[in-house]
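Of the protein chains in this complex, all but one are displayed in their positions.
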Amino acid sequence: MLHIDNLVKTFDGERRKRARSNGKEEAAATKIFAVNDVSFEVGEGELFTLLGPSGCGKTTTLRAIAGLEKPDAGHIAVGERVLFSSKPGEKTVNVPANSRGLGMVFQSYAIWPHMTVFNNVAFPLQVMKRGERPAKREISERVMRVLETMELGSYANRQATKLSGGQQQRLALARAIVIEPTLLLLDEPLSNLDAKLRESLRYELKRLQRELGITSVYVTHDQIEALALSTKIAVMSDGNVVQLGRPREIYQNPNNKFVAEFIGTSNFISGVVSAHRGEQYTVETNDGRLLLDSAADMPGGTEVVVSVRPESMELYEESRPDLPNEWRGSVLTRAFLGDSVDHVIGVGKHELRVRCNPSISIAPGSDVYVRMPPENLSLVPVN
Amino acid sequence: MTTASPALGQETVAEPARWRRWLPTPKMLILGMVGLAIGYLALVPLYYLLWGTFFDGNGVTFGGFERAYGHSQILPLIGNSLWFAIGAAVLSLVVGTSLAYLNVRTDVPFKALFFAASIVPLIIPGILYTISWIFLASPDIGLINRLIEPVFGSGAIDIFTIWGMVWVEGLHLSPIVFLLMVAAFRSMDPSLEESALMSGATRWQVFRKVTVPLTRPAIVASILIMVVRSLESFEVPALLGLQNGIYVFTSRIYFVLRSYPPDFGAAGALAVGLLVLALIGVAMANIVGKSGKNFQTVTGKGFRPRPMELGKWRPVMGVAIVLYFILTVIAPLVVLLYTSLLKFYTAPSWDVFKTMTLDNYRELAGMSKAMTALQNSLALGLGSATLVMAFMAIAAWIVVRSRIRGRHLLDQLAFVPLVIPGLVLGLALSFVYLRSPIPIYGTLFILLIAYVTRYMPYGMRYAVISMHQISNELEESAQVSGASWWQTFRRVLLPLLAPGLLAGWVYILVVSFRELSSSILLYSPGNEVLSILIFEQFEDGEFTVLSALGVVMVLTLILLVSIAYKLGAKVGLNRN
Partner (left out) sequence: MNRLKLSLAVACTAALVAACGGGPPTSGNSGGAGGADKADYSQWLDLTGEQREEALVKAAEEEGQLSLYTSLSSKIIDELIDSFEETYDVTLEVYRASGEAVLQRVLQENAAGYGGADVVETNAGEMQALGNEGVLQPYQGEALDNVPDDGKFEGWTATRFNVFAPSWNTKAIGKGEQPKTWEDLADPKYKGKLALEVGDFDWYMALHDYWLAEGKSQDEVDKLFTTMAANGKKVKGHSVMAELTSSGQFGVAASNYTYIVEELKAKGAPVELEPLVAPAIVRPNGLGLMKTAQHPAAALLFKDWMLGDGQKVLAELNMTPSTDLEGALGDTERIALDVEKVVKENEKWSKAYEELLAGSDEVK
């Protein structure tokens, strides 16, 4: 559906400065790669997420798809239609943003404050070319239908700025989908909302996306949002896609430390591979031996990091020597989080965060046993 | 004794507390002072004007109105005035807004030229700008006419028409619009436009349906100021209009003030007419501003202004800008420079180039008053620009943000000086300070007061527009963070207002260099300013020396303005 190939976008780093002695301009400014050779595909009906910290190039990629940013090189196509193409030796294709027929929701919503709710949504239909523009009545019907879907029907004649944050967000979405775009672009649409509203809208968004079947590209820095919504996630860092996969894959098997760190919280234990048989690895660490399963191919002696999620660990007050990967430690602190209790356990030099069922709460200072089931450990190569 | 002492102690503690309740908070003190200052500055000349208009030796009179408006030429005069004012306002609005939009919101080439093209016409004194246009486009001696003569025949362009007047005045005023609109565009979230673009709108639709409505307060303010400024303008109607008998309001004010005793009644009546027009305008601007709390485009939701790519239009725009630059800056400046090298103006020819000399600059350098005047003008310009913008930033807060009753009165008051003829202002100030125990008559301070009064309306517009665009939340969030009102103002609002305030500051700095009508009455020996010098050279018919002076002034101000923007860029004002 959406094909991105070898997308490159650079910005001028430092602004050009004049050399004082001869008055001539210095040749070139340093270039910063905002997007560095990014490729991915989004299938029909998918909700594809670009996830990463700010400055990783995810928004630039999205804006390049939208046509708001002109890439330096690469290829962007929706279905058969080429939106952008710039390859050495070929004629550059660059469809302007207003002819791409995409829908977009901005981080700041970009609701036009001088229009009513109705007019905000009607705008994309009203500015269509004469031949394609629906009749006034049809516009009105379509706008009202979308507004109803968004539960904004009763606000149609209100000034757009009189809406609450959540309503503005839904209005922005309504405006983006009223033309039934082939592709919907969402730039951190939930980041300006409070936590509770964010959660409810997250599900709302997912439901809508599924119901309408709109292929979407979603940009966010919030890993929970990404995990909850996406059919596929591309984790970006410094202009590169570092891992691409289904949410579960990415969460459970981060293929590098950045992803593991960025997606949720992880405990990292460094060590050296001592032996492996097929997918069964043994890793020696300062505080003990760990057995784990991994599809990676690493010879003995490789330095590695073992990553384990707090919620994938178990905590016992009694030892269970029959089970593998049990370490002895003591509780340093604990924190009640409502739906869970986090314990920080000191094991040797390591501090491991273990998330437990709220019914379990162990006082600091107590000796405990931490168990890490082999299937929950992932092996992350040290770069 | 033992029982009395704690009681006494309590009282000494309670006393200051009760006292403090009546002690104004710093906020009130500041607001009060600013309100007081504006009221004082505006009301003194207003009172003087109204007194002179409605009272004569015998009591209330409306004779002034009769003498002012009961004139056979009054109807064509009003027609000409409005035609000229509205024409110039529209032209400057179109030019200034387009330049500002291209500069701020697109990747148009030659951005450096913009700076010059949009500021320099403001810097060239009106007398010189108008005269250079006579030399360029007079049907008899105009250089442009001579250039195009082979194609269009002789005298194809006639600057001595209402169109010529509109052209020169409009170009001369366009920098004001440019500065106002640049500030407005800078503080607008570009995603508002991008979302329209994503909706499939063409660039023109985006501009018309989103950009323009969103910058409406700035546009309305621009129109208002431009119309009043053009109604007030003197040089252009005097030099271009009179020749073919095109009379406007100011020519009329000139005639009634020229006679002795000066007919303040009639001049006042004309000024009151202008005042009424202007107040209606301010009220309208306020209504427009109010209908939108929704025009707060600076929302604190961070945005990165990215220039829009013009694509294939980029070269076209580039050519247009170069042409505009040549027409409005290079051509008049070249005429100025050329004239400054002559003994008397002659149309260019080889013989003339041989006689060129630097005598005029030498004469300027030898003028004992020139350095003093330059220093005084600098001090006054910097002082009045800073004072006005500082005061107006606070006044704008009162008008836009506070709920103090009568705050709109403050807005109106700040606008009053715009319509008070400079001569009347000069008279009013000398009247007051000749009798005031504060010994500032005959010093530079009385000029400072005059300048601050005259430029208050502009400062107020620049500040109010910027204030309208800043979301309440930003201020509220600062207050919630525990900041006092003053801290909020200084640390949050001022930095956000800075682009608008800087624009106003630059404007006032530049125009203060040519303030003449009130300076002429108020300066004293030793306190000469540049505009007085210009006036002297003008009266003496020393056009060539005057041109040299103009060249020096333009260079000085370009330097100053560049420094201001460099400093501004350092504190992050120029975001692109």
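Should a chain be cited, it is by its letter among A and B, assigned in written order, with residues numbered from 1 in that chain.
Quick note on the criterion: a contact is a pair of C-beta atoms (placed from the backbone, for glycine too) under 8 Å apart; a residue touches a chain by one contact, two chains touch by 3 or more.
Just so it is clear, the structure is predicted and the values come from calculations on it, not from any experiment.
Asks: Counting the whole assembly, list the visible chains that the omitted chain makes contact with.
Replies: B
Asks: Tell me which of B:345, B:361, B:445 or B:565 is the one touching the absent chain.
Replies: Touches the omitted chain: B:345.
Asks: One chain is left out of this view; which of B:156, B:242, B:334 or B:382 touches it in the full complex?
Replies: For the chain that is not drawn, the touching residue is B:242.
Asks: From the list B:265, B:281, B:417 or B:500, which touches the chain that is not on show?
Replies: B:265
Asks: Can you tell me which of B:44, B:380, B:394 or B:549 touches the chain that was removed from the display?
Replies: B:44
Asks: Across the whole complex, list the residues on subunit B that are touched by the chain not included here.
Replies: Its contact residues with the unshown chain are 24, 28, 31-33, 35-36, 39-40, 42-44, 47-48, 51-52, 55-57, 72-73, 131, 134-135, 138, 140-141, 160, 238-239, 242-245, 247, 251, 254-255, 257-265, 343-347, 398, 402-407, 409-410, 423, 427-428, 430-432, 434-436, 441-442, 520-521, 523-526, 532, 536-543.
Throughout what follows, only the chains that are shown with their structure count from here on.
Asks: From the C-alpha centre of subunit A to that of subunit B, how far is it in Å?
Replies: Whole-Å distance between the two chain centres: 50.
Asks: Quick check: in the complex, which residue numbers of subunit A touch subunit B?
Replies: These residues of subunit A touch subunit B: 66, 68-70, 94, 96-104, 106-108, 110, 112-114, 123-124, 127-128, 159-161, 172, 175-176, 179, 185, 192.
Asks: Within their complex, state which residues of subunit B touch subunit A.
Replies: Going by the criterion above, the answer is residues 189, 191-192, 194-203, 205-206, 209-210, 213-214, 216, 292-297, 299, 301, 303, 306, 309, 311.
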